[in-house]
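First up is the structure itself, then whatever we jot down about it.
Complex shown without one protein chain; remaining protein chains in place.
Now for subunit A:
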Amino acid sequence: MAQGEADTPGAGTAGRTVKLKDLVPAATNTVNTTFIVLDKAAPAARPPHPHAHAQAQARGVEEVTCLALVADDTAAAHFLLWGGECGAFEPGDIVRLTDGIFSYHRGNALVLRAGRRGRAEKVGEFTMLFVETPNMSEIQWGRDPGDPRRMVQEAVVSPYSQFFKPPPR
């Protein structure tokens, strides 16, 4: 099994649906949520990461990823599309994520993604309201002094996404 991602087996069975504003970075595949894709960056191909999917690593193929801005009616976040997901979702698509993970990717970027155990499905289009601030990926988190297993918000790095420009007015 690949290392590095703390995909806790069976952790996704909780089945509770959360809003994006309730996301807290954690190394567990427990995020069930629905959001709308606002914007999508160009796909980026990178050489396999040492911690990448074991199969991809074995084949030596590049992993294609693509960062997307997603939101619901409470908050926005960055969502990392992976492989086939990059072509499957377009801005305006409503996506349901089951057993996803909200954690630091490659050490620094805080992103939501399906991960190996999660699944992202297009369930609709267009008809969903959203807000673009706060952006949960633009928040600095720290350990809860009272409970070091928990993360708490320390500061807002930026109210809006710094990566995606707002649409022209």
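Throughout what follows, a residue touches a chain if its C-beta (ideal position, glycine included) is under 8 Å from a C-beta of that chain, and two chains touch if they have at least 3 such contacts; residues count from 1.
The working rule: contacts and distances are computed from a predicted model.
The protein name that UniProt records for the chain not on display, among "DNA excision repair protein ERCC-8", "H(+)-transporting V0 sector ATPase subunit e", "DNA replication complex GINS protein PSF3" or "Integrator complex subunit 3 N-terminal domain-containing protein", is "Integrator complex subunit 3 N-terminal domain-containing protein". Residue A:Glu85 is the one among A:Asp72, A:Glu85, A:Asp99 or A:Glu138 that touches the chain not shown.
Screening A:Leu38, A:Leu80, A:Ile101 or A:Met136 against the full complex identifies A:Leu38 as the residue touching the chain left out. One chain of the complex is left out; on subunit A, the residues touching it are 38-39, 84-85, 88-92, 96, 120-123, 125-127, 129, 167-169.
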